[in-house]
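Just dropping this structure here.
A single protein chain has been removed from this complex, and every other one stays in its place.
What follows is chain A.
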Amino acid sequence: MESSRALARLWRLTGPTGLTQARAMLLGRPCWSQQQTQQQHNSFSSSSSSVPEESDEEKKMPDHMMSTIVNGKEVWVPKGSSVMQACDAAGVDIPRFCYHPKLSVAGNCRMCLVDLENERGMSPKPVASCAMPLAPGTTILTDTDRVKKAREGVMEFLLLNHPLDCPICDQGGECDLQDQAMHYGSDRGRFVGQKRTVVDKNLGPLVKTVMTRCIHCTRCVRYAKEVAGVEDLGVTGRGGASEIGTYVNKLMESELSGNVIDLCPVGALTSKPYAFTARQWELKPTESVDVSDALGCNIRVDSRGTEVLRILPRNNEEVNEDWISDKARFQYDGLQRQRLNVPMAKGAGSVLKPVKWEEALTAVAEAAEGVSGEDMAAYGGKLADCESLIALKDLANRLGCETVQCEDVGQGVPDADLRSTYLFNPTLSGVDAADVILMVGTNPRVEAPVLNARIRKAQLEGVPIGMLGEDVDLTYPTTHLGGAPPLSAKKNADFSLALDQARRPLVLVGANCDPAVMAEVEELFEKRRETIEDGWNPISVLHQSASTVGALDLGYGAAPKAVPEGKKLVFLLGADEIDVPEGAFVVYIGHHGDKGACRADVVLPAAAFTEKHATYVNTEGRPQHARRAIAPPGEARDDWKILRALSEVMGHALPYDDLRGVRSRLCEVSPTFERIDEAPQKATYLGPKHKKGKVGAKTVLRTTIENFYQTDVISRASLAMAKATQARANQ
């Protein structure tokens, strides 16, 4: 696929001669695509191109592998692989539309036809390789004339009813159909007459549909059913009259709906906010991480000039697989609105007025004069990165202030010294290994939709899911066990039994559960410690914001709802949800004019996550880097630089001047930051860490997120998210 894309691109640049050269180049370097496919399917191995002797071969072959020959080249693949997987392992490109590694096999586009040969001779007709299990003793041929002709035939039928939309289609330049048509398409049509047209469907404010372009690969239908868990999309009609749509006029009620845009191989499903804004080759991709929830989904930020134009997921099997949530994908327009782009200070009449950086910093320094450390407080916000968190903490400590806290750190964290008390210990990919899942006071559907898809996958494989707390619809069936722990074994005998037998139970605890609830949860496993596998820690705390774990690692505590009375100088590092009493001098460092900036006496404009090099630690304790895609607007500066400059003006200069300096300071404070992109070693369950308390009998635990689409300053400033909220409300 990759190489055919490369070819198609070359075709556009150089025309037919360039293409022939390029093809020769590609064929001369088979290892190129082979490396790529091996990364994706690392369980497949391919031997060297010369076929080794039979006897040798049998000795080396492990039991679960089988060998086959693709175009004269020997490869080993696990037993039960499909013909297409064998071709991928051999580095042979098979065109495809309907096959997707994360979805079930449908085999309905017929683009992946190949020839098979066994001792009885050639297959009577080409077979669809994605749906064909590999039988022993078969050789695969992908470059015969018959295969080429068959694929050309399929392509001709596909193009028969496909509109000539490419110049006005958003998929242009990254369209699978366009790319394959370069290979297999004819330069003229043989059919005359009307092309088929289909009425567009309304899938809400995020996904745009142009259904005439649909080639009925049913990827979107399978995705909605299998991953998103909403049975909203489906096929109606038959043959030439078949249509993809939501049977009745209805939105797609999923937090993961945006992923169908990536899945759709043509331009039938595209992004509404991105419509007609750019071509893919104009965009500058930057690899980054998402901050809209605590999972740290890997994303690619596509920017042009000073604007972020779209956000796409990046594959990371251990974190987000191929998906991101709608908030992560569509909130980027919030980065353009409500931005703070000049420093401001309160002048006469208590109105914020734009000032120079020098004046703003001096104003803070003057306000701090004579204020003792005890009367100061520093609060980190939901989107704060680790670099700025450590700078804030160092500055506060130098000023003698010990009240250094982070908002949105749950009350259930007893002591931040023990990392395993606040992490998602089994790791996100550990969800796949769990044999019982219990949720306590959380709603992963709104707190971390991508994790919810993973749990759903586990549920489909038969893992029992129990729920203590509010009974919400998570897109899969769960057993409701009560409003809060303790879990009564009498009432829920089945689930208790499952828990008793579990070797790798996983308990998903909402970050806002109080210590008493946490103690009850630990109590649950205290009795069952014997059965739990060594090295498996069932406690998985699901945090809600990107900054939380980083802040805890750096020694921040949980912030109260309101700043205590008597504080005279308050630093808010993007903290918007904390109430500040009258009379305090508030310094707001952040990127959006929200609640915090309104209340501030001095506003120092900072960079958003797409505008700085920053480290975020996700809920499993995996530090990841966000990278700068565009420059911060106006006079805004990186957060940690603001704090560094402020420290100098206040006469307590911090000892780091560049990013490397801050990062080595991070490593000094917590060794976690030395292992970027790695999840921490799994921690063995060490027994209860929480003090016992009373959980009220009538308590019903619930998530604190009211509206999935608007949880932080960026998503609150985003138009797309506002529209999505409204559409959901009107449903």
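In this text, a residue touches a chain if its C-beta (ideal position, glycine included) is under 8 Å from a C-beta of that chain, and two chains touch if they have at least 3 such contacts; residues count from 1.
The working rule: contacts and distances are computed from a predicted model.
Novice: Out of "DNA primase large subunit", "Distal membrane-arm assembly complex protein 2", "ADP-ribosylation factor-like protein 6" or "NADH dehydrogenase [ubiquinone] 1 alpha subcomplex subunit 6", flag the one the UniProt entry gives for the chain missing from this complex.
Specialist: "NADH dehydrogenase [ubiquinone] 1 alpha subcomplex subunit 6"
Novice: For the chain that's not shown, point to the residue among A:Ala636, A:Val662, A:Ala679 or A:Ala720 touching it.
Specialist: Going through A:Ala636, A:Val662, A:Ala679 or A:Ala720 one by one, A:Ala636 is the residue touching the chain not shown.
Novice: Can you work out which residue in A:Val127, A:Ile140, A:Val319 or A:Ala607 touches the chain that's missing from view?
Specialist: Hidden-chain contact among the options goes to A:Ala607.
Novice: Per the definition of touch given earlier, which of A:Asn71, A:Thr277 or A:Thr362 contacts the omitted chain?
Specialist: Result: among the candidates, A:Thr362 touches the missing chain.
Novice: Which listed residue (A:Glu231, A:Glu317, A:Glu526 or A:Asp657) would be found touching the missing chain in the intact complex?
Specialist: Reading the full complex, the residue touching the unseen chain is A:Asp657.
Novice: Touching the hidden chain in the full complex, which residues of chain A are there? Just list them.
Specialist: Touch set of chain A with respect to the missing chain: 356-359, 362, 607, 631-632, 636-638, 641-642, 644-645, 648-649, 653, 657.
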